[in-house]
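Quick one: structure below, then a few questions.
Yeah, one chain of the complex is gone here, protein chain that is, but the others are all in their spots.
The block that comes next holds chain A.
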Amino acid sequence: MLTILFDGIAYGMLLFILAVGLAVTMGLMNFINLAHGAFAMVGGYITVLLMQRLDVPFLLCLPAAFLGAALLGAVLERTLYRPLYHKPHLDQVLFSIGLTFMAVAAVDYFVGSTQQILQLPEWLKGRTELGEGAWMLGMGHYRLFIIAVCAALTVALQYILTKTRFGSRLRASVDDQRVAAGLGINVNVVFLSTFAVGSGLAGLGGALGADVLGMDPTFPLKFMIYFLIVVAVGGTSSITGPLLAALLLGIADVAGKYYIPKLGAFIVYSLMIVILVWRPQGLFVRKGGKS
């Protein structure tokens, strides 16, 4: 039972890293970016290719995946996304979903459509078990690693957004661009870096998830629904909302599949519907914030 809880938390944490970038762009920048999963895929493929073709150690691949996806995010923000900031949401949706399909086709063309398999280093492969019987807790080392990375990231993000100067600039830019610009904030740079970091986080999520979730060209389409659920349930105005939502969904998904395998896949969706009926704006919404 504890093992299920543990697996659920690890899975939820993974969903959180994958989705938090989307929460940032969607919630703070008010841009519907359905191509978010494509950035995650980029990170995943950077890791897989670096490890398979160049034998780069796994731990070095993670920052590479973050930087690669962030760089791509920055370039695309400057060239493609910026002109769409003030367009209606439907335009943004169509644009970004088109981008997703292009990413899928491009990866299929250049790398091939097979599922990519990566070999984790030995020290991440093991498993530690505590206790006995129903209360036994079995922890896969890799899942522990995921949880640790996510926890560190959450703290860092929360700190940046609420305590640093950059955080206040970002929040100011979001709330009123014109006034923020009048105060001497370079809104373009703030948005550019935010978008890049969001994409980078997706890339990191993809890199971490490649082993657990599998990596093939349909990745962005396969997981888009999960990102959207996390963001919809968690609300988009904070970091803690999506975090708790991701944990809740991760645990519900894993436990549901364990205890009622026949219904397992539907539990997440039912939970989402219940929560959204109860709180249409998401579980945790900052008072007075944009929804």
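Points worth noting:
Following the convention adopted for this analysis, contacts are C-beta pairs under 8 Å (C-beta built on N, C-alpha and C of every residue); 3 or more make two chains touch, one makes a residue touch a chain; residues count from 1.
What we mean here is this: contacts and distances are computed from a predicted model.
The unshown chain of the complex is recorded in UniProt as "ABC transporter substrate-binding protein", chosen from "Protocatechuate 4,5-dioxygenase subunit alpha", "TldD/PmbA family protein", "Glycine cleavage system H protein" or "ABC transporter substrate-binding protein".
In the full complex, the hidden chain is touched by chain A at residues 3-4, 7, 11, 52, 108, 112-115, 117, 119, 125-127, 129, 138, 140, 142, 211-214, 216, 218, 222-223, 226, 253-258, 261-262, 264-265.
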